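With one protein chain held back, the other chains of the complex are shown just where they sit.
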Amino acid sequence: MTLGTFILVSLVKILLALFVLLTAVAYTVWLERKVVGHIQNRWGPTRVGPFGLLQPMADGVKFLFKEDLTPPHVYRPLYIAAPMIAVVFALTSIAVIPFGNWIAIGSIYTPLQIADVNIGLLIILGITSLGVYGVALSGWSSNSKYSLLGGLRASAQMVSYEIALGLSLVGVVILSGSLSLREIVDAQAGHFWGFIPNWNIFRGGQFVAFFIYLMAAYAETNRIPFDLPEAETELVAGYHTEYSAMKFAMFFMAEYANMITVACLASLMFLGGWRGPVFGPEILQDVLPIFWFLLRVFVFLFVYIWVRGTLPRFRYDQLMAFGWKCLLPLAIANLVITALVVALRA
Amino acid sequence: MLHLILFSVFGLICAAAAVNLLVQSHPINSALSLVVVMGSLAVEYLLLGAEFVAAVQVIVYAGAIMVLFVFVIMLLNAGKEERTKGSRVSLFIGIPGVTIGSVLMAWVLITHSGTRSVEAGALPGDPRQIAQLLFHQFLLPFEVTSILVLIAIMGAVVLAARPEALQPTEEKN
Partner (left out) sequence: MVPLSYYLVLSGFLFACGVTGFLIKRNIITIFMSIELMLNGVNLSFVAFAAQWHALSGQVFVFFVMVVAAAEAAVGLAIIIAVYRTRETLNVDRVNLLKL
């Protein structure tokens, strides 16, 4: 493929992925409001469009027209830049996430992934690490005590649980022998014992790692039960107290985009990626893997929202103790056991 | 050609951010400029083929060490710098001195280094091969640095703790 064709195809993929991701963010908000509403025995949005499906549009219009107030006491450059940083890093992770196999359109043979790099997993971890800046800087630049405390707590929480997140994924890397997301999914092909698929959570024995990843992901994305830094009843709203309209919407989008990224990563690492029964004509064989992948992401997001509607939140010291004293040793133990099993089997 | 363009663009960003670190008076701006330096250095490493080193640079350096710096700046609420007698003296002596030294070094490097050049992705830093080196040839430095990090963790916790938090708890009657 020539350089020009490559750039054109990549641009198309980037635009498509961004469009899909932003729509997914908007409709994840809708899904959350509906599911949490039904858990709490009420309807959720029903008025705007059938089943409230146009509610995200209404929210978007509301955010655009709301008064974008910049308080006078803030440190203006960082106040304006922090939501942008949060959103940019939240949306960038989609660049290395594969949605399906290689497909052939006409004469172009391209993977369903914007960038197929050897170290895809490390790139996602790196981008997650950089996402802490959006939170920390917004908390500090808002120049208010609630924001500062919320920002410090949220960033300390994110940094602590990043370690458990990364370590829980290293077991999968040991089993697959590669850091490339595509190869990790390819290593989960086939079945064992006849019908159980070869996913890392079953055959790889990474069910403990899956739950560590789940909990670390809830903490990374500041969701219940780990959302003390941004709960309305705790610190007003934590690091995004002083933000209004579009900047607040950017933080919101960043949080849900992070959720989606984490869900995609869990589907790739533990649940077999896009593997599923494929049949039928050529076009269906290209599209079905995407459907299976999105099904897994949807299930993961549903569990996310389900947990949000069900559990109470942790106090901050309980949260930090849990991350450092419980999850981290468990993740290390999982790593050691996985490494031992792989070494003894070879 | 593309290699030269990418190198120049990110080299310029790197150099500009390094100069910005010196020029800014508020430490938080200097910290963020340093993050930009580290990010552009990660791209330079990628251009040289060191993909694993680039990823680790972003994860460890830009994503953890600099977050620590930003935390401390936020916690201590460090304000803008003051101008004291010492800083004026060092400005007059330091900047010309370092400029002369670095111009000399750059001149020597460019004129005397021959025509060696590196291609893009010259030495692919595959994680597998780096791990082979790290755990076979460099095993002793690896273990020693892990003990060093452990000592650093304990030292940091003790040094930054409040004095009353380090007192042994009193017995109740």
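Read from first to last, the chains carry the letters A and B; within each, the first residue is number 1.
We adopt the following convention: contacts are C-beta pairs under 8 Å (C-beta built on N, C-alpha and C of every residue); 3 or more make two chains touch, one makes a residue touch a chain.
Keep in mind that what you see is a predicted model, and the values were worked out from it rather than measured.
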For the chain that does not appear here, which of the shown chains does it touch in the whole complex?
B
Touching the hidden chain in the full complex, which residues of subunit B are there? Just list them.
3-4, 7, 11, 14-15, 18-19, 21-22, 27, 30-31, 34, 37-38, 41, 44-45, 47-50, 52-53, 56-57, 60-61, 64-65, 68-69, 72-73, 75-76, 78, 81-82, 84-87, 90-91, 93-95, 98-99, 101-102, 105-106, 109-110, 113, 115-120, 122-123, 125, 129-130, 133-134, 137-138, 141, 145, 148-149, 151-153, 155-160, 162
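Rule of thumb we're sticking to: only the chains that are shown with their structure count from here on.
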Subunit A and subunit B: spacing of chain centres that average the CA atoms, whole Å
28
Footprint of subunit B on subunit A - complex, ascending:
75, 77-78, 117-119, 122-123, 125-130, 132-133, 136-137, 139-140, 148, 151-152, 155-156, 159, 179
Residues of subunit B touching subunit A in the complex
28-29, 32, 35, 51-52, 55-56, 58-59, 62-64, 67, 70-71, 74-75, 126-127
